[in-house]
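All protein chains but one are shown at their positions in the complex.
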Amino acid sequence: MTETVLRSSPEKRRFNIDMRALSPFIALIVLMIAGALINPDFLTASNLLNVVTRSAFIAIIAVGATFVISSGGLDLSVGSMAALTAGLMILTLNSLGNADMSTLALGMLAAIAVSAACGLANGLIITFGRIEPFIVTLGTMGIYRSLVIWLAAGGTITMRNSDLRELYRPVYFGDIYGVPVPIIAFLVVAAIGALILYRTSFGRHVIALGSNEDVARYSGVPIWRVRTLTYIIQGICVGIAVLVYVPRLGSATPTTGLLWELQAITAVVIGGTALKGGVGRIWGTVVGAVILEVVANIMVLSNFVSEFLVGAVQGAIIIIAMLVQRSVHRGR
Amino acid sequence: MTETVLRSSPEKRRFNIDMRALSPFIALIVLMIAGALINPDFLTASNLLNVVTRSAFIAIIAVGATFVISSGGLDLSVGSMAALTAGLMILTLNSLGNADMSTLALGMLAAIAVSAACGLANGLIITFGRIEPFIVTLGTMGIYRSLVIWLAAGGTITMRNSDLRELYRPVYFGDIYGVPVPIIAFLVVAAIGALILYRTSFGRHVIALGSNEDVARYSGVPIWRVRTLTYIIQGICVGIAVLVYVPRLGSATPTTGLLWELQAITAVVIGGTALKGGVGRIWGTVVGAVILEVVANIMVLSNFVSEFLVGAVQGAIIIIAMLVQRSVHRGR
Amino acid sequence: QQKNVTIGVSIPAATHGWTGGAVYHAQETAKELEKMYPGLKVIVKTSPDGASQANALDDLTAQKIDALVVLPFNSDELTNPVREVKKKGTLITVIDRGLKDPTIQDIYVAGDNPGFGRIAGKYFADTLKQGNIVVLRGIPTVLDEERVSNFEKAIEGSGVKVIDKQYANWNRDDAFKVMQDFLSKHQKIDAVWAADDDMALGVLEAIRQAKREDIKFVVGGAGMKEMVKRVMDGDKMIPVNVTYPPALVATAMHVTAANFYTKAPMRGTFVLNAQLITKDNAKDHYFPNSPF
């Protein structure tokens, strides 16, 4: 009996760890089985591709949120930031006016610049003002949202040049070897995010900061820089999400991105990242975003829930999905 | 020479503590001065009474949120819970049908019972399911909201008996020696809240739980009971807020209580309670709720902000109010 | 022999009074139509925002629908997603908020937002002639903007002046607060346009509390039954209302179903003009059993 003591130990623990990381996937699978039972159309390739494609915006934003949250922060402004970025991007495209690649590239650049700047603003106020991120980003959420309303004068900001729209369309609707572009975008963002979080000193510093700020400080981690950078990364992710979003609906409105912050945070938490910081699971986050979209999809595909009660069923499913996850790694 | 061995400086500390507790008040005063400068009508008794009266719902709910948050929890469902409670209360009143005190009393009892039950549900799922409160209450937020919409069949739940409405009206519009009833209600709730949080073992346990759960457990604090109770208290506070809310417009709609959770949490944080738990400031919370309402009031009273930009200015003011607070206790 | 047809209905979620009414009518009409036409299946889906509505359209098409009845969240955003559905050969019925590209729709059941603002504005100009009014607008959206700008156009040149306006989000509580503040801020207000009956109710409560006598009347809109009743009863404070019935969803669904089950193909535009409800015609607009 004793000989097993040391030898089996690493495997066993690995296994445990893996269960935690795996549990969002298991919840997703359970959900998919439920979906298939409710409506056979659920499992068609086209439906599944649709669902995953749609989850791209939130998934990309949530990758950024994983950085912020695992460093112990929070960003409530992402939805408004997305609206503002989309608005300014469209205005840039409209003012440039041409329907060519370079116009598009400039517009995209502008989008990323705007969202990165918004992230920077969040980061600086939080680090230098030393105010709870909750309050700061609640404040900037109002600010960014209002700016869109103001830019749109209460109405809509729409891409005017329809040729440009056609040129831009494939970024949402196109595919590469059958894989829709948004899916590729979000896989790439997640892969880069994972690389940064798990393989660079910066990523290590993010986790250290979220685990224990004092220890990080005493270890020479440049706290302020790291914290500000997490918000900039969040901003850039919002920018990328907008790049994929704009070709889909072609306009920005005062209600664009409403409640995306809640969805992004939910995706992160479902994915296994703790709100208190110190843990970050990029792939879990991505699965979390897909879960949210699958739940919404099942709601549309199912036909026995009164429309008034959809929200209730959706809420219940999310709680149940978390219970499934819990029971998967109960052992720990 | 005793000081050789111990060099603590209690005086210095007292002062610090007081500054922290005072800082929301100072932010409020700064804000009121700003308000007076912007529009002299701001300082009229009727305007100030209006504003404080209006802050009653959020203040009362936020007193409950102070318990939840200082124990390290979070409740996003309060807004929906308020709507559901209001809806069920009105339905009860309508079905009883009479316009007398006992009907009213029964309705009120029903309201408190419903909201306490909602709180209990939150608490039980969180403690026994061991799921992040963020997710659980996001789920129940959807559930409670949907139930109102369903009960109202999309429309509005309105008090039908107009005599009963008249009987009930003074609970919002009446006053006692010139002090509006809602203000009295929220002062009483805050006073009881403060008594419970600061003067009972339960309150002590709430703070201990938020400060360090392990320590609380080892010390024999009944973790589960305490945690569940904080959510029940939150529920009861929502119920009380509803008692004051219903006589105002006599109805519950699908938008009743929308975003109240955000406002309640903001009030708590502005009041100096940390989101990570372990600190609870009831009076700060109450001031926080008033600050929120004052900011909104100033926005309407001022003449130079376009309605498109109200949200931006509001966001900025809240951030600035926090910076003012910070600078007050910079010493630390 | 029975003909199998599936109609998908996509409308905004029941987030407030009017949309709640719309969902109610959609669900009721669905049941009614399925009973009326054996073989017909109606799937009603609601969405809380533009992007989700685009998703819901995808998902409805996945269920192979023959016709789509859609009340777009927003004209600009939903134009392309609806076009995608159209490409699959689906019959398209658009309600209320039109699409940017009218060629997409086969049937258009128009609500009239510009008219909604214009008629109210005209009433103020004609009745009040002279005076200061305040405006409570809805949620920042295109249709809100259409209503308000047309209202303002309609009072242009008259002696009626808008001295203040704020968003109150089609919400009673917000309207109550904004109105309280308007009353503190302005010593004399002659009338109020609340652009929606939910908001008008909050406004009335605030006025009652302040015991102010200067305000001559309040005009809401959308024909909520309580308000229509007050017009009918001759309430001085609520002299008129402007229609904007959520029941236009029902109309659109009926027309669409008829396209499949009656001989005459239904194509074209059905305009439900915004109408002024006055004491005289109020009983035609009073439906005590509707939830809205």
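Think of it as A, B and C in the order they're written, each chain with its own count starting at 1.
The working rule: a residue touches a chain if its C-beta (ideal position, glycine included) is under 8 Å from a C-beta of that chain, and two chains touch if they have at least 3 such contacts.
Everything below uses one rule, namely that contacts and distances are computed from a predicted model.
Trainee: One chain isn't displayed here; going by UniProt, is it "Protocatechuate 3,4-dioxygenase", "Ribose transport system ATP-binding protein", "Na+/H+ antiporter subunit D" or "NADH-quinone oxidoreductase subunit N"?
Mentor: Checked against "Protocatechuate 3,4-dioxygenase", "Ribose transport system ATP-binding protein", "Na+/H+ antiporter subunit D" or "NADH-quinone oxidoreductase subunit N": the hidden chain maps to "Ribose transport system ATP-binding protein".
Trainee: Counting the whole assembly, list the visible chains that the omitted chain makes contact with.
Mentor: Spelled out, the missing chain touches these shown chains: A, B.
Trainee: Considering the complete complex, identify which of A:Leu22, A:Met81, A:Ile157 or A:Ile207 is in touch with the unshown chain.
Mentor: Considering all chains, including the one not shown, the answer is A:Ile207.
Trainee: Would you indicate which residue among B:Val221, B:Ile236 or B:Leu249 is in contact with the undisplayed chain?
Mentor: Of these options, the touching residue for the absent chain is B:Val221.
Trainee: Please identify which residue in B:Asn94, B:Asn161 or B:Asn212 touches the non-displayed chain.
Mentor: Hidden-chain contact among the options goes to B:Asn212.
Trainee: Touching the hidden chain in the full complex, which residues of subunit A are there? Just list them.
Mentor: The list for subunit A reads 4-6, 8-10, 12-13, 195, 199-201, 204-205, 207-208, 211-212, 214-223, 278.
Trainee: Write the list of subunit B residues that the hidden chain touches.
Mentor: The list for subunit B reads 1-8, 10, 12-13, 195, 199-201, 203-205, 207-208, 210-212, 214-221, 278-279.
What we mean here is this: only the chains that are shown with their structure count from here on.
Trainee: Can you list every residue of subunit C that touches 2 or more other chains, as numbers and ranges?
Mentor: Each of 14, 23, 140 in subunit C touches at least two other chains.
Trainee: Could you pull out the residues of subunit B that touch at least 2 other chains?
Mentor: In subunit B, the residues touching two or more other chains are 149, 153-154, 308, 310.
Trainee: Contact residues on subunit C for subunit A in the complex?
Mentor: Within the complex, subunit C touches subunit A at residues 13-14, 23, 26-27, 43-46, 48-52, 54-56, 58-60, 62-63, 73-81, 100, 139-142, 144-145, 148.
Trainee: Please output the residues of subunit C touching subunit B within their complex, sorted ascending.
Mentor: 14-17, 19-24, 137, 140, 165-167, 169-173, 176-178, 180-182, 184-185, 198, 201-202, 205, 209-210, 224, 226, 290-292
Trainee: Once bound in the complex, which stretches of subunit B touch subunit A?
Mentor: Per the stated touch rule, the residues are 125, 129-132, 134-136, 138-143, 145-147, 149-150, 153-154, 262, 265-266, 269-270, 274-276, 306, 308-316, 318-319, 322-323, 326.
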